[in-house]
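The other protein chains are all here in position, but one chain of the complex has been omitted.
Moving on to chain A:
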């Protein structure tokens, strides 16, 4: 049991002040000089002063160690705070990443729509403008009307001429008929006259 605790003690002392210089040696020296001073009996101021100075050196180094310990505690707190802040910002970054991913999807959808629109627009551009086509249609319609008017008037003229020719031809036929009738009548009259001349002879 004693060996174990000795080991522990030695380990701890090595850990704290392994190199042997400094506080441990000073405390040992102080204890030795105190014992010497107690045993010497003579009131030597020098030894007393030296002991006091060693003591104050020890107190000084103890004060320093306490301050360092305080500092370490405060550093620990500081690190804990920073650690928590970093965790929060990591969580925040995760959320931002998710947001950004949604935005990317949205932007991709928008880009797709825009590209679809562009593709259709390109095809539409190939076809001529609607206003121009309408104007052309109107002009063509007017020409069509004009031409149909002309056609109607020409047809009317044709009808008139046809009727006039018809009248002319029928009048000529009538005249021919009348002339033929007259000839026949005159032939018949001649025949009657010759037969009447032959008759009164007996």
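The rule is simple: a residue touches a chain if its C-beta (ideal position, glycine included) is under 8 Å from a C-beta of that chain, and two chains touch if they have at least 3 such contacts; residues count from 1.
Quick note on the criterion: contacts and distances are computed from a predicted model.
**Q** Name the absent chain as its UniProt record does, using one of the following: "Mitochondrial ribosomal protein S18A", "Two-component response regulator", "CDP-diacylglycerol--inositol 3-phosphatidyltransferase" or "WD repeat-containing protein 58".
**A** The record for the missing subunit names the protein "WD repeat-containing protein 58".
**Q** Per the definition of touch given earlier, which of A:81, A:94, A:111 or A:142 contacts the omitted chain?
**A** A:111
**Q** Which listed residue, A:52, A:71 or A:120, touches the chain dropped from view?
**A** A:120
**Q** For the chain that got dropped from the picture, name the residues of chain A it touches.
**A** On the chain A side, contact with the omitted chain comes from 105, 108-109, 111-112, 115-116, 118-120, 122-123.
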